[in-house]
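One structure is given here, and the rest of the page talks about it.
The complex appears here without one of its protein chains, the remainder shown in place.
The chains carry the letters A, B and C, assigned in the order they are written, with residues numbered from 1 in each.
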Amino acid sequence: MPDRTAPLRVAVAGASGYAGGEVLRLLLGHPEYRAGRLEIGALTAGSNAGTALGMLQPHLLPLADRILAPTTAADLAGHDVVFLGLPHGQSAALATELPDSTVIIDCGADFRLTDPAAWDRYYGGPHAGSWPYGLPELPGARELLRGATRIAVPGCYPTVASLALAPAVAAGIVDPDVNIVAVTGTSGAGRKLDVGLLGSEVMGSARAYGIAGAHRHTPEIAQNLTAAAGNPVRVSFTPVLAPMPRGILATCTAPVRVDAAQARAVYEKAYADEPFVHLLPEGVLPQTGAVLGANTVTLQVTVDPDAGRLVVIGAVDNLTKGTAGAAVQSMNLALGLDETAGLPTVGVAP
Amino acid sequence: MPDRTAPLRVAVAGASGYAGGEVLRLLLGHPEYRAGRLEIGALTAGSNAGTALGMLQPHLLPLADRILAPTTAADLAGHDVVFLGLPHGQSAALATELPDSTVIIDCGADFRLTDPAAWDRYYGGPHAGSWPYGLPELPGARELLRGATRIAVPGCYPTVASLALAPAVAAGIVDPDVNIVAVTGTSGAGRKLDVGLLGSEVMGSARAYGIAGAHRHTPEIAQNLTAAAGNPVRVSFTPVLAPMPRGILATCTAPVRVDAAQARAVYEKAYADEPFVHLLPEGVLPQTGAVLGANTVTLQVTVDPDAGRLVVIGAVDNLTKGTAGAAVQSMNLALGLDETAGLPTVGVAP
Amino acid sequence: MPDRTAPLRVAVAGASGYAGGEVLRLLLGHPEYRAGRLEIGALTAGSNAGTALGMLQPHLLPLADRILAPTTAADLAGHDVVFLGLPHGQSAALATELPDSTVIIDCGADFRLTDPAAWDRYYGGPHAGSWPYGLPELPGARELLRGATRIAVPGCYPTVASLALAPAVAAGIVDPDVNIVAVTGTSGAGRKLDVGLLGSEVMGSARAYGIAGAHRHTPEIAQNLTAAAGNPVRVSFTPVLAPMPRGILATCTAPVRVDAAQARAVYEKAYADEPFVHLLPEGVLPQTGAVLGANTVTLQVTVDPDAGRLVVIGAVDNLTKGTAGAAVQSMNLALGLDETAGLPTVGVAP
Partner (left out) sequence: MPDRTAPLRVAVAGASGYAGGEVLRLLLGHPEYRAGRLEIGALTAGSNAGTALGMLQPHLLPLADRILAPTTAADLAGHDVVFLGLPHGQSAALATELPDSTVIIDCGADFRLTDPAAWDRYYGGPHAGSWPYGLPELPGARELLRGATRIAVPGCYPTVASLALAPAVAAGIVDPDVNIVAVTGTSGAGRKLDVGLLGSEVMGSARAYGIAGAHRHTPEIAQNLTAAAGNPVRVSFTPVLAPMPRGILATCTAPVRVDAAQARAVYEKAYADEPFVHLLPEGVLPQTGAVLGANTVTLQVTVDPDAGRLVVIGAVDNLTKGTAGAAVQSMNLALGLDETAGLPTVGVAP
């Protein structure tokens, strides 16, 4: 853990992307930053290096004049915390060049999967290994994050899907055979130049992609649920792109062995003490607009007796709790700060 | 069937709603209308009676000066075809007051369900009975529509869900236990004054509703799939509201007994001769924007071997093929016209 | 000014509306609230009284269990600060029933206009008078707000239009004949059940309304600019509804007497010390998405030499700086707190 007599120095690699931008938005509102005990140091980028941040992230007005440095170990050296918002496959090499004592929080996928075969199948190339997983609400996860210096932030879909289903599989109230269809906003794809992500193409239209297990988040969801269940969980996962910038609304079902009240009791218990996971009152359904910009996951759970299935609906902001919020929450745990510091629980609505 | 020496007289009840408006849009482009062989007669409404159509349906410029009549049997009398776009429960009484020879095409739910118990559970009140079902692409349906004088237009979700799954359950390649999550645009809810449907509430947000079998389209889907399978099919159905005016993107899965190629062959055969159902090339995924305003359903089918599930994705415009297009297609069949007359197959995109 | 040894008690009337909801969002993040020195007291509503706030404002999770009281003077009594987010015409009567020492901050229009004739023409009925105007960035406004106990929060359009044009008319660099076309998100219309505000109607469509001087914000803009200029300013104002929940993008032009550099210098000077008004670097244009949820106004100013016009573009979040942010900013000034306390300057983007 860094020496707290001097202000913490925090760097963000990939500051021109959506994940990096959201980390910075949260840091600018963090109480340690406001109190002068946390400084925002190097901001780096790939092809955008040399540009003022204000040209790329016009909402980050207090940092508008900052010039982006290239993403190199030299530029990231000398910081207590380094957030990485890089394309998959770039974090591993960079991490080895930074001191062990630096808290590295990787918003990419490099260190999420524990199974090298799963990595090879979905990402290809050598497996970099796995780091403590930045989803403290999963069983056993929080302890590994306290004081950690290497943290893998979960994918956005796995965040909500895992929180929506882990209590059920852990309690054994469903068969280990789950079905997840998750509607996402476009920012989940990153700030990527792709015809299919142009406003003209996405507005007024919905489409599935990466179906039938092809999406890279599938093994991550399976890994989390298998760990929670203690035995293999089969996952059918379909992501659907919807015309909104942010948010994931996940519909999760599985063959169920209990009634609605029993299922609800399992979830009430699982999340009773969690500050960021809210089981909504009976009959109230999650909506992504209500968690916009917040580190909150809202859930509803019930049982469809005719279909014989548990139905869990979950909403999350893919960029906040789904990425950058989890990153800052993990930083807080790593540094021994209040876990909730700097993390909004109130969405921006309507 | 009406005497074809005089022009057909067509009335639309509920002309100020979205279903009625879409019927009129299609009729204005229908070749019989353009050739002067089909006249648009009475246009009726409930609380909007007395208003010029142009104030309520500004896109229907050629009919802008038409004054809406009240929805009464007297106003609808003297027409060869009457389209009903009314709130559920109003069609039955009106239908009994019109001659048996009038072709009545009901866009509402009153005559869709064959099981009085299902009607009572989902809609309440006495069951009005069932009419030939206006989804000609289902096995056996087309024959019943030729020359019919009473037609029940399917619900929008059942249209795409049934077409997406009927071939599989009919061929016995899946277990009779299906999972459907369908993302819809807001027009599916009708032109209803509801805070939850305000633009401020729906834009930038997704939410599920009517979960766990509560949505009224659930028994209709089950009815269609059970008929196709020849034995009971369990249906888990979750509708999700997304920020777009039109379109349904349905993700349909079920435990599968064949591989992807075998599944595809079943769908190729089922829809080889259908003008409005398109199985897309392998790897190409449906998107609702591509069928906007068209009477087209696009499908993709594959198998997720890890999850052991068939995955079918379907896209439809809920107001066109999902409602008014099916109504006009049914009219064509009822009157012995070319089934495809007046029905766009090309969407308005982007 | 209230006794500061006890926590401040703050009430919000109209807590189920968009203005009230945004006031509450900001209060929940206010440092005085976080420090326990500001309490959120009565939350009242009209027809929604008796309902839990969580059913109406699902993003305000920390207040989800609060039951809305009716909007009566009795329910609002005993508070140090009362925010009013009520339909026009209701504030005046209520205000007379509350003590003079209560800081009343009215988000409605009742006390904005100084000219009874303008009030009568645009709102009708008796003129309630005028209160100090909660736009501290206008010349002379800030002083009147310090210690005030009655404050009229500006309309959303007048906020951005006045800030965009006041420096120019005050400096005499334009003719007193301005043209404003402002694109707005739908929340500016409030949470009103109106067919024209349904998601199905607004998405994918833009429309003007209240054209040719009919909009009620027209006299308010003219009042502000006339005051800044010291002589009458003619205003042509056209509001345009665009498919987005929040945000106003105002295009303001006027016949100009200086060049771009001189115009820019006027604005640089006018806003050099303002924390919430940002003149963007040359060539960078405001966008509403960059100020979403922030109390920030971004401006760009230049001259079109061919047209001979000053062109000022301004962006604001109509609910934050355009309403509730201005209300909290005014509260801060009234109570002698840091003017910027609790007011985000960083937008939620993308």
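As a working rule, contacts are C-beta pairs under 8 Å (C-beta built on N, C-alpha and C of every residue); 3 or more make two chains touch, one makes a residue touch a chain.
Worth saying up front: this structure is predicted, and the values here are computed from it rather than measured.
Participant: Which of these touches the unseen chain: B:Thr149, B:Thr296 or B:Gln329?
Facilitator: Here the residue in touch with the unshown chain is B:Thr296.
Participant: Decide which residue listed in A:Gly204, A:Pro239 or A:Gly347 touches the omitted chain of the complex.
Facilitator: A:Gly204
Participant: For the chain that's not shown, point to the residue among C:His59, C:His79, C:Arg112 or C:Arg246 touching it.
Facilitator: Result: among the candidates, C:Arg246 touches the missing chain.
Participant: Out of C:Thr44, C:Ser162, C:Ser200 or C:Thr226, which touches the unshown chain?
Facilitator: C:Ser200
Participant: Under the stated touch rule, tell me which residues of chain A contact the chain that is not displayed.
Facilitator: Interface residues of chain A facing the absent chain: 18, 185-187, 189, 191-195, 197-204, 243-245.
Participant: Mind pulling the chain B residues that touch the left-out chain?
Facilitator: 18, 21, 25, 28-29, 54-55, 57-62, 64, 187, 203-204, 245-246, 278, 281, 284, 287, 289-294, 296, 298, 344-350
Participant: In the complete complex, the non-displayed chain touches which residues of chain C?
Facilitator: Against the left-out chain, chain C lists 177, 179, 181, 183, 200-201, 203-209, 211-213, 218, 234-238, 240, 242-247, 249, 251, 253, 260, 285-290, 292, 300, 302-309, 311, 313, 315, 349-350.
In this section, only the chains that are shown with their structure count from here on.
Participant: Taking each chain's centre as the average of its Cα atoms, which chain lies closest to the overall Cα centroid?
Facilitator: A
Participant: When chain B touches chain C, do the two copies use mostly the same residue numbers, with over half shared, or different ones?
Facilitator: Copies use mostly the same positions to touch.
Participant: Could you work out how far the Cα centre of chain A sits from that of chain C, in whole Å?
Facilitator: Averaging C-alpha atoms per chain gives centres 34 Å apart.
Participant: Using mean CA coordinates as chain centres, what's the gap between chain A and chain B in Å?
Facilitator: That gives a centre separation of 39 Å.
Participant: Find every residue in chain B that makes contact with two or more other chains and list them.
Facilitator: 198, 200-201, 203-204, 243-245
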